[in-house]
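One chain of protein is taken out of this complex; the other chains stay put.
Chains: A, B and C, in written order; residue numbering restarts at 1 for each.
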Amino acid sequence: MVAPNKATNFEFVIDRLDDVELERPTLIEGLPGVGNVGKLAVEHLIDVLDMKPYARLYSRHLPPQVSVSEDGVVDLARHDLYYMKGHKGGSDLLILTGDYQGLTPEGQYILSLRTLELARDLSVPMIFTLGGFGLVRMVETPSVLGAVTHKDMIPDFKDLGVVFRSGEPGSGIIGASGLLLGMGKYLGIPGICLMGETSGYFADPRSAGEILRVLAGYFDLDIDLTKLEERAKQVDEITNKLKKDIEASEQEERDDLRYFG
Amino acid sequence: MVAPNKATNFEFVIDRLDDVELERPTLIEGLPGVGNVGKLAVEHLIDVLDMKPYARLYSRHLPPQVSVSEDGVVDLARHDLYYMKGHKGGSDLLILTGDYQGLTPEGQYILSLRTLELARDLSVPMIFTLGGFGLVRMVETPSVLGAVTHKDMIPDFKDLGVVFRSGEPGSGIIGASGLLLGMGKYLGIPGICLMGETSGYFADPRSAGEILRVLAGYFDLDIDLTKLEERAKQVDEITNKLKKDIEASEQEERDDLRYFG
Amino acid sequence: MVAPNKATNFEFVIDRLDDVELERPTLIEGLPGVGNVGKLAVEHLIDVLDMKPYARLYSRHLPPQVSVSEDGVVDLARHDLYYMKGHKGGSDLLILTGDYQGLTPEGQYILSLRTLELARDLSVPMIFTLGGFGLVRMVETPSVLGAVTHKDMIPDFKDLGVVFRSGEPGSGIIGASGLLLGMGKYLGIPGICLMGETSGYFADPRSAGEILRVLAGYFDLDIDLTKLEERAKQVDEITNKLKKDIEASEQEERDDLRYFG
Partner (left out) sequence: MVAPNKATNFEFVIDRLDDVELERPTLIEGLPGVGNVGKLAVEHLIDVLDMKPYARLYSRHLPPQVSVSEDGVVDLARHDLYYMKGHKGGSDLLILTGDYQGLTPEGQYILSLRTLELARDLSVPMIFTLGGFGLVRMVETPSVLGAVTHKDMIPDFKDLGVVFRSGEPGSGIIGASGLLLGMGKYLGIPGICLMGETSGYFADPRSAGEILRVLAGYFDLDIDLTKLEERAKQVDEITNKLKKDIEASEQEERDDLRYFG
């Protein structure tokens, strides 16, 4: 049981699950968003890197509900932190994920601020926020766009294939992916947002895979993308079938119209 | 009159009505929800067990209004606590009910958190939250579903006839019934949500009765369900009449259509 | 100028305009509501009793705007307190009025709570809240309904012609008129809500006048109702004309239909 006073207002409750000591872990955020790209990417990371639960984060700024697990046990709406000790001298990693963004704009600020304070306590040297960049059209080979807290970070990421397009995304970066960078910059923690191009029409594992290629390069990690690629192919098959159906029905319409020509 | 400083922000005001000492009372929540099942169940308990008012809970997270009683007296929107000293060595009971859930998601968190703090002060060993599980179809013999804070609680409740279906309800448990368990689990108070199956189309006394059967078994209490069963029969009569009317009018339509056959 | 620290959060700022010492003043609230009955009543009181400004109340729970007076000067959205020293041994009076209710339910709680704390500081012995009771039909001779904080207050007000109908208004009393009584009761200040029956279709000076007759009786005050009665007659003329126009046009329709008979 946790000390009662920690939960005074349930503004931001950290429920540690593992007392591992992390060494300047890099924080990687993947919460729900456009094409669910960020969340797919970090879920894949947690899976293939066999990451361990570090803590659960509860907050009155998340939805007022519990989920019920397969074995009938309730779980309060939460954000999750997973970790991995760096191997081969690499960086420790800390993943932030979950099923929800904060419910209100103010709640989103508080959640990201408290997460940053935790990051500062852990001496996080850098933050990656992952998301999708919605193009509202089909994308064959998605690029990964970047936006950074400090201009001098750009060259390294260009070398890893990240694209920087002047002023894009024009509508800014909304929610945790934006706030962790924007407030992190103010608090002295540098960061980058990696945005996988996506149609935005469906969950996009291919776009998530492209982001992971960048992370693999940056952290010199071997990330097996097989499962993501399989899911991407499944999505392709479904969309191709849909496309053919639509084309067939359009052809039919044109054929029908010919009689009136 | 209560000390003024207790009401500084009217976040959560406890107005004690009885200075009885309760001994590790079990908390049972029944606030408005699907089919009003939880509220019907606890109201029946209060009635047949002749429970006494323990305290009124006021909060700025409840609606900004008063009700007017039959004798012309105003009552601020509130939650109510009723109690019963255990007899035959049984557990003391504390019922939470009322006409409203918290008005905002954040308000729901605060109300449930403060209620849990009160529960902790009273050494509440366990929490029951009662509600309906909406099936959006008529239910002849409603089962009682369960969801618990700790897996090892399940066998005892299975023995009492409670059903545990993997991952149900899939949409989670929303409002006080969920939060009291989810936050209670974090604060170290175990709990179970009992959900009576219900169509969700109307207040459902039969479903409430099924929940009370489980509670009667658990607490080894003799709960007279006659009144609830009478109300259930009244509901049956109304719905049967509605069903017949609908069938008759459908038959008529079919008869009409035969002329055009 | 007021001490800066008083405005730390602009939750509730009291800007005193007169340093008169009030002796256990009775608080009378008339804020906007159904038929604007409460506000019309207190505005008339302020006018005919020549009451003086006592304080202005500012709050971040009121609309974020200023009004512009006829001489081009801005005034922050506010509530106003007016006062009258009792004459002939009568009670000091303190009127609460304004153009707005609190913007949010929570804001309404805070505004009423802070007003009550001010009332307690001033040893207010009793609170009157004034409002309209909407009947959604025309009312020739409006009654004044009452709802009280303590049952034993009823006989005195019945003697003054106030009507107590069991459980009415069934939808409760919403906003400041309800909260000042409901929270006041908890804080130990008795109160009554006087509700003038009104159609609710327009501002209703006749209903306001009926409330003032009760207050005149209670405080043994001579309240000249001439102006209110004149305004009531103007409203009558307009509604009578409207009624005739509607009847005439309905008659015309019936005449037209006769040709098809």
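We take it that a residue touches a chain if its C-beta (ideal position, glycine included) is under 8 Å from a C-beta of that chain, and two chains touch if they have at least 3 such contacts.
Since the structure is predicted, the reported quantities are computational estimates derived from the model, not experimental observations.
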Among displayed chains, the one left out touches A, C
Of A:Y100, A:F164, A:Y201 or A:F219, which residue touches the hidden chain? A:F164
Contacts of chain A with the absent chain, listed as residue ranges: 102, 105-106, 108-110, 112-113, 117, 120, 146-151, 154, 164-170, 172-175, 178-179, 181-183, 185-188, 193
Give me the chain C residues in contact with the hidden chain, please. 1-2, 4, 7, 9-10, 13, 15, 58, 60-61, 63-77, 103-104, 107
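Just so we're on the same page, only the chains that are shown with their structure count from here on.
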If I average the C-alpha coordinates per chain and also across every protein chain shown, which chain's average lies closest to the global one? B
Let me have the rounded angstrom distance from the C-alpha centre of chain A over to the C-alpha centre of chain C, please. 54
Round to the nearest whole Å and give the separation of the Cα centres of chain B and chain C. 38
Two or more other chains touching the same residue: where does that happen in chain A? none
